[in-house]
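My questions all concern the structure below.
For this view, one protein chain was removed and the others were kept in their places.
Per-chain residue numbering starts at 1, and chain names A, B and C are given in the order in which the chains are listed.
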Amino acid sequence: MRTVQPRPLPMRLLRARPGGILPILAILAVLLVLVALRQPDFLAPPSLMSFLGRSAPVILLAAGQYFVIVSGEFDLSVGSLVTAQVVVAARLIDSDPSRTWPVVALLLVGGALVGLVNGLITTRLRVPSFITTLGMFLILVGAVYLWSDGAPKGGLSEEFRRYGRRAFEDVPVLGRVPYALLVLLVLVALAVLLMRSDFGRTLVAVGDNPRTAELSGVRVWRTRTIAFVLSGLAAAVAAILLGGYSGVSFQAGVGLEFGAITAVVLGGVALGGGRGSVVGAMLGALTLELLFALMNFYGVSGALRSTVQGAIILLAVAVSATRNASRQGET
Amino acid sequence: MSDPRPVPLLALRGIGKSFLGVRVLHGVDLDLAPGEVHAVVGENGAGKSTLMKIVSGAYAPDDGTVEFAGEARVFRGPRDAQRAGIGIIHQEFNLLPERTVAENVYLGHEPVRRGLVDRREMVRRTGQLLASIGETALPADTPVGRLGVAQQQVVEIAKALALDARLLIMDEPTAALADHEVELLYGLVRRLQERGIGLLYVSHRLTEVFDLSDRITVLKDGHRVDTLWTADTTAGELVRRMVGRELSHYYPDRAGPDDLGPVRLTVRDGGNRKLRGVDLELRAGEVLGVGGLQGSGRSALARALFGVAPFTSGAVTLDGAPVRLRSPRTAIRAGIAYVTEDRKGEGILARQSVLDNALLAGRAVFAARSGRTARTGRARELLAAVEVRAAGDDQEIRFLSGGNQQKVVLARWLALDPRILLFDEPTRGIDVGAKAAIHDLVRRLAREGAAVLMISSELPELLGMSDRIVVMRDGRIAGELPAGATEEQVVALAVDATRERVQ
Amino acid sequence: MAALAAVTLLALAGCATDEPAASPSGSASAAGSGTGDQSKFFVQADYDAELALLDTAPTGPADKPWEQVLNPTMVDTAKFKKAGPHKICFSNAALNNPWRQVGFKTMQAEVEAQRSRIKEFVHVDAEGKDQKQIADINDLLGKGCDALIVSPNTTATLTPAVEAACRAGLPVVVFDRGVDTDCPVTFINPIGGYGFGHVGAEFVSQQMKPGGKVLALRILPGVDVLETRWSAAKVAFDKAKVDVVGVEFTDGDPAKTKKIVDDYLQRYGTIDGIWMDAGAVAVAAVEAFQDAGKPVPPMNGEDQLDFLKIWKDRKLNAIAPTYPTYQWRTPIIAALRILDGQQVSNPWKLPQPTITRENLDNYLDPGMPPLHYAMCGCADLPGYPQRWK
């Protein structure tokens, strides 16, 4: 026993505590080894860069979902939000490059707005976020199909698509650097800074114990609402990158919400809030993407993939849940 | 009422218990006869709750034996004790508000006929149980959530009786009750007694103790001081035995006349659901002690001042200017800090680091005021100043002892330089060393010009720390005492020793 | 521990699949070609019949393929003769993809064109749910319809409901997917999935370099129309001894498609042919090659305009077998003929044109939206082109 003092940073990062990123790093490392065994050239810089670029939207969604989950809520609407955004963008841009930037701005505002509505309904009307965002999911999907008569119209401009699809070519050492990767890196840095900021710590505090937070002057409802807004914004950026990567389609966002939640949980974040890091969540997403690529390399039959995915999620979560429980038993 | 029988229902012999090396019970003996009401009194920290938890099987004693109905028993848990016939009625009820009285009473052992829950039988038996304790007006199929506190307590008692309890432990049963509800409880206790059920009755309210009990065991600092026949003793004598002590604890010097500053805070006729006509004045530099029983409105006062459950009537001024304290946030912005009584439930962020806990309020309310590095540095200084002991400031706070957790909470508030501090039981569940440190800190804050309001159930603490004491009862301020008042005076105000019972 | 489990699982899953690198010799044989077991949807007789139809000349007006019939076998409909105007009811499987949207708009336009003879057109959307469509059909039976058109969501599962409708005594017309019963007056569809799959697969295997690697991209498992397409393609590939290196499901998701193609390019270096069971993600597949800086191999798509456009712009070596949306006009025409007591053919096999490099320009209308289907046969209908935009 001694009085408190800061301990050196490396030690803090490496301590294996519940919600830490060690387990997800271990899983990621194993997957990388498996990739290296099977497909060594995948780890060459250019293809690795492409992989990271194409994974950017999913990683961003996981980060957005993290904000909501760590504050103790759920966001099931992000997948439908991505679809809606991509379809809306195509119809508004209608292949006219000059409309690109206004539409991008509009998407960001729209994403934030959907998050705001989710957040306000959840915090002010006290509807459980599972239900709020499930309702929002149905509304968004219905509305976007309704608005576009069941088939996406218009088209995305090359300007718009560039960010999800193109790269700086002929970069020394790395080969190519996708724009999406740069966007991702900037946003990852922002997310990490945000989580280290006052707001970020307050967000985790709200997820840990909203009563304590409230009695310490935190406006819990406002903090959680902002988390939803961040999730909406992340979905908007993901939609821009995803639309850019693959073009307009109703399938753009299908199932992404479950993917994001899975990634977040895989990254060591506790459902119910208060524990886990945004880096872990994003690594969780990266791990899932790598898993899918790995299954392509190993030729796992398309139909069996969900089984592999399900089994890995259950195992990873079960292991961390029991570890957590045994630690709690110590106190 | 009755002599102790040759075979007592419960016999405790030499019960001892330690927590973390601190001895909280020393060789306590206690006998309880069937049909006897045996009161256990003592100050907070005297060991009453620990003793009751040992009897009800929640704790195992380190030394000594528990004999129940003539047999030595070792209970493996509350369920074990329940099956043996020992029921406990907690201060916080273990009831499901959405379920009916009968469903609650028989939860876990519903009467079945041919494999099915016999609702009619359940309601009938509940009715019988309720009738047997004189509660004929309480329908067994009402959801518990619709009942008043007193009736919920009746349900708790019925729940214990449904398990054929022969011994009932009542821990501060009147804490949450209004006056007329206490009357109902009296009748209830007498009828339980008539049925030959033994009662261990833990209470601070001496009136009740004298009204109900056959014998009284006084505990102090984990020792049994004495066991007295109620009929042979007086309130005065009892209070002397409870509090009679050598001054074992040093308290910091009180404020001198020069230390007192201007009036910081006034409340005129403040009221809400739990408070009525509260008038209060708090000066800079003073420690105002607030005494009273649990449920008397002490905590409600602090929570009203902090905007958690704001005053709905009356007026509050701060430094002479009227203010509306409508949320914790506005209160904090006005320079008020609140150290809550329920540290685990609303004081700490269990899974966050010591540092994050210390920075919580500053980050939330004054994020823009100072730089992050400066704030973190300040928090570290404060954590060191209050002498928090932890493996590091990144350790999760749940791994710290209660005293250290409380120090972190203090550091959180000190970082805001509050002008008014509200302490609700700041030393509850904290070891002696940490206690003294917190006392020193409180006084130092006052000396530096803060106005301090401190709630405490612990009379020596209240008397030792306060420059002035208000005592609350039934949501009102029952009276004010100057520094140097006696424990008897406080207790007399708190229990309303002079009141006439309503019949 | 979780990671360990992941390894085990992957190893297990990996072992369970064909491993072309480990058994290069086996890849040439039909069994080891990577196309897997033949689908249980494959029916040799149907396959033969459809392939024969591909070369059959249709009867009927040449400029109206939706009124043409291949090998007509007329049935008598006198008992359904009724004075108009009529109430026609339509139980639709779903409206949840562009193909069905274009088709349904075409059908609505046809109804409008026949307004004088149709007093009411009732449309119920089953939202892709078998259970709801069964209820919908039952519901429509209580509405005094003069004829019932059904586009079944699933062949097998809708059969009982269609049988019940037949028993109610009104003429039933089924189109697109069939049902396992003869009771409808007629079943309208183009040649079908075998034809579609065969045309694409034959083109790809002829155009690519011998012994090359083909990646088959499918939308979903278990959709009968798509299953027959694949089963025919499989026959063609096995016959041509093509190395099908992968059969992957894309869920119709372009992002997933690009990732799959990307990973296959990584794994095999080159892919020499792409076959797909539907055109929805054709453009995404093309883009994946472009983004990887590889030439786009011979491939097939469908008659969606975005694909036709990229085909022309990038001068792809491609083909587009179609499953024409003009078939949505035919049920209205058939129902009216039946109610007139005219003979109709059962089955009513519509021609199924293929878009090739030669006739590409005839179908590529830059004014229409990218997900429009060129083979809608809708240019003469009221509201063209605005209705389809």
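The definition used in the following text is that a residue touches a chain if its C-beta (ideal position, glycine included) is under 8 Å from a C-beta of that chain, and two chains touch if they have at least 3 such contacts.
Criterion: contacts and distances are computed from a predicted model.
Enquirer: When you check the chain that is not on display against UniProt, which of "Malonate decarboxylase gamma subunit", "Thiosulfate oxidation carrier complex protein SoxZ", "NADH-quinone oxidoreductase subunit M" or "ABC transporter permease" does it turn out to be?
Expert: "ABC transporter permease"
Enquirer: Report, in label order, the displayed chains that the undisplayed chain touches.
Expert: It touches the following shown chains in the full complex: A, B, C.
Enquirer: Of the residues A:F51, A:Y66 or A:F137, I need the one that contacts the missing chain.
Expert: Only one of A:F51, A:Y66 or A:F137 touches the chain omitted from view, namely A:F137.
Enquirer: State which residues belonging to subunit C touch the missing partner chain.
Expert: Against the left-out chain, subunit C lists 39-41, 95, 122-125, 127-132, 134-136, 138-143, 154-160, 164, 221-224, 227, 249.
Enquirer: Pick out the residues on subunit B that sit against the missing chain.
Expert: 78-79, 82, 94-100, 103, 106-110, 112, 115-117, 119, 137-139, 141-143, 145-148, 151, 159
Enquirer: Tell me which stretches of subunit A touch the chain missing from the display.
Expert: Touching the missing chain: residues 74, 121, 125-128, 130-132, 134-143, 145-146, 150, 258, 261-262, 265, 271-272, 301-311, 313-314, 317-318, 321-322, 325.
Just so we're on the same page, only the chains that are shown with their structure count from here on.
Enquirer: For subunit A and subunit B, what's the span in angstrom between their mean Cα positions?
Expert: 46
Enquirer: Would you kindly tell me how far, in whole Å, the mean C-alpha position of subunit C lies from that of subunit A?
Expert: 35
Enquirer: State, to the nearest whole Å, the distance from the C-alpha centre of subunit B to the C-alpha centre of subunit C.
Expert: Roughly 74 Å separates the two chain centres.
Enquirer: Could you check subunit A for residues that touch two or more other chains and list them?
Expert: Where subunit A is concerned, no single residue meets two or more other chains.
Enquirer: Please output the residues of subunit B touching subunit A within their complex, sorted ascending.
Expert: Subunit B residues touching subunit A: 306, 308, 328-329, 332-333, 338, 340, 345-352, 354-356, 359-361, 363-365, 367, 372, 380, 383-384, 387-396, 398-399, 412.
Enquirer: Of all residues in subunit A, which touch subunit C in the complex?
Expert: On the subunit A side, the touching residues are 23, 26-27, 29-31, 34, 39, 41-42, 47, 50, 54, 57, 145, 149-155, 165, 242, 245-252, 254, 291-304, 308, 311-312, 315-316, 319-320.
Enquirer: Under the stated contact criterion, what part of subunit C meets subunit A in this complex?
Expert: 1-7, 9-10, 13-14, 16-20, 95-98, 100-102, 218, 221, 246-249, 251-260, 262-264, 266-267, 280-281, 283-284, 287, 291, 306, 369-372, 389
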